[in-house]
Each structure stands twice: as structure tokens, then as C-alpha cells.
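Take this structure first; my questions come after.
Shown here: the complex without one of its protein chains, the others still in place.
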Amino acid sequence: MTDKKKTTIILFSGDYDKAMAAFIIANGAATYDHEVTIFSTFWGLNAFRRDHHVPVKKGFLERMFAKMMPRGVDKMGLSNMNFAGMGPKMIKHVMKKHNAMPLLELVEMAQEQGVKLVACTMTMDLLGLQKEELIDGLEYAGVAAYLADAEEGNVNLFI
Amino acid sequence: MTDKKKTTIILFSGDYDKAMAAFIIANGAATYDHEVTIFSTFWGLNAFRRDHHVPVKKGFLERMFAKMMPRGVDKMGLSNMNFAGMGPKMIKHVMKKHNAMPLLELVEMAQEQGVKLVACTMTMDLLGLQKEELIDGLEYAGVAAYLADAEEGNVNLFI
Partner (left out) sequence: MTDKKKTTIILFSGDYDKAMAAFIIANGAATYDHEVTIFSTFWGLNAFRRDHHVPVKKGFLERMFAKMMPRGVDKMGLSNMNFAGMGPKMIKHVMKKHNAMPLLELVEMAQEQGVKLVACTMTMDLLGLQKEELIDGLEYAGVAAYLADAEEGNVNLFI
């Protein structure tokens, strides 16, 4: 245990806007010298997928999931006003105009700032996602590791 | 007040996958000897409904709600990729294959581990749900009881 404040975020959602909120909070907390963990589970794992197909052996259902789920942050939809994919384009356009960081850069910034990015191994198992299909620099753990971090911190969010 | 760590989860969502996440975290925390409360409110109360019709007196709107809302965990849909009900079947299939516990067993495990399951009385009132329609072993309380638990713990999530 350290004296540092801790912030943990469970990223459950696979929505672009919710993932943005998660990474904006995480980067803010890291800037304020918190120890920050993003524990990515269920659809949230899509934010950590590589943006290209990685050839790995899978069963039929796992291949279906892999096909249907977005590959990486730039393929994710919005939780609101998605408009069959138009929404994310509008948001990205408006973000560019206002010099706001797109999600991809928010993830990179989090890694540079030492935010611990954890992929939920139970979800990987269920959805048939393999390490080769996810971005570099992740840790792999389950709910026990999440709880060990969360029980020492105050700012624990489920997004 | 005890020296035990406390974990509280507000289960607001009526989605199968989000309820799964809630009960996985709750069971994990109970295993690590936390005092755990799941406070089920709004659509989250559907997770505590009995899976068969229970004849109780209701007004018209309450009967409509009762008809439209899923009866128990096995009728709940997914927050993502629901595909008109196909999604939950796929998830359950893949869970069986990987020996993961279905939601119904996660709820039973929580009760066996002493997780406190609370039904929000304000929601019951609003949606016209009566105790006879909910599973056994619940406590009944409002937001004040939730806050009394939450203010003593660190891991407080809204799902």
C-alpha cells in the first residue's frame, strides 16, 4: 500500500463516448498523481482490440463474436444519438474542431502516464479474445485483482 | 460499524450482462470477506422477480409494467448485441462451454455467501411490484439504508 490516492475504473461499456469519459477521468487522475487502474471487462474490452484482424484459432461462436464486435476504439459506436454510425463521425469532427483528443490518443496518453490497463481474463475466455488480438502494454487479471486495487481507493467508478 | 471492508452496488440496469457483472463483483468481494450489499432499483429489480406469474391485485398501469418487464434473470436481455433475444442465448451457450456460472447461480451463490440483497421499496411502489412477486431472502429498504451502507465503504458502484 502506498500513500498515493487511488482511482479505479471498471470499463464495462463498449460505447465510444463512455470510453472517452473513462479515459478523460483516468488521465485527469493520473495528472493529479493518483494511481489509476482501468479494468476493462465485457464490451469494454473492445477498446483494447487491435484495429486489424489477427489470425488466431477460434471456435465458431468465438469467431462470430470477433466478427460482430468493433475492432478497437475507432470502430466503437455512441451510447446515444449513434444514428447508424453518423454520431461518432459528428463527435470526432467536433472534437477535432475544438482540439479535443480523440479516444485513440487518450488511450496512448493513459499508457504514457502509467495508468494501469487491465484486461479481464474471464471476459477474454468467454468471448474468445486472445492476447495477440489486444494492444500492447496490458495486464491480465480477474475480479480479485480489481478488488485489491479498489478497496484501497475512494474514486471507484463503473462505466 | 465493523472493521470489515464494505462493497455496495446499486443495480439499476435490467440487462443480463450488467447484472452478471454486478453479481461477479459482489461474489468476489464476499469471498474476500467484504460486507457486500446489492441495492436493486428501477429495472434492476427485474433480476429479483420470480420466474412465474404470481396472482396479486394491481392497477392497470402496474399490470402493464408487470407484463412488459422480464420475469427474473433468465428473461433479461443484453445491453449490447441483444439481437432480438439471440444475444443472451449465445452468451449462455458460451458460458456453459467455458463452465462459467449463469446469472441465476450467481444470485444463489451471493445469497449463500451472505451478500445482502435489497429491493428498493420506492421502485416497488412505482412499478407496482409486490413482495410475493420477488424471490425469497430479500431485504426491503430505501435510499437512506443504501447511504448508511455506502458511506462506510470504499467500493461503491452504480451499475
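The first chain written gets the first letter, and so on, giving A and B; residue counts start at 1 in each chain.
As a convention for this text, a contact is a pair of C-beta atoms (placed from the backbone, for glycine too) under 8 Å apart; a residue touches a chain by one contact, two chains touch by 3 or more.
Because the structure is a prediction, the values reported are computed rather than measured.
**Student:** Which is it among B:V73, B:V107 or B:A150 that touches the chain not included here?
**Tutor:** Residue touching the chain left out of view: B:A150.
**Student:** Take the complete complex as the reference. Which residues in chain B touch the chain that isn't displayed?
**Tutor:** So the residues of chain B touching the unseen chain are 10, 12-14, 41-43, 59, 61-62, 64-65, 68-69, 122, 125-128, 142-144, 146-147, 150-154, 156-158.
**Student:** Spell out the interface residues on chain A facing the chain that's missing from view.
**Tutor:** Within chain A, the residues touching the omitted chain are 5, 7, 17-18, 21, 24-25, 28-29, 31-32, 34, 79-81, 90-91, 93-95, 97-98, 100, 154-159.
Going forward, only the chains that are shown with their structure count from here on.
**Student:** How many degrees of rotation carry the C-alpha atoms of chain A onto those of chain B, rounded to the nearest 5?
**Tutor:** Angle of rotation between the two copies: 120 degrees.
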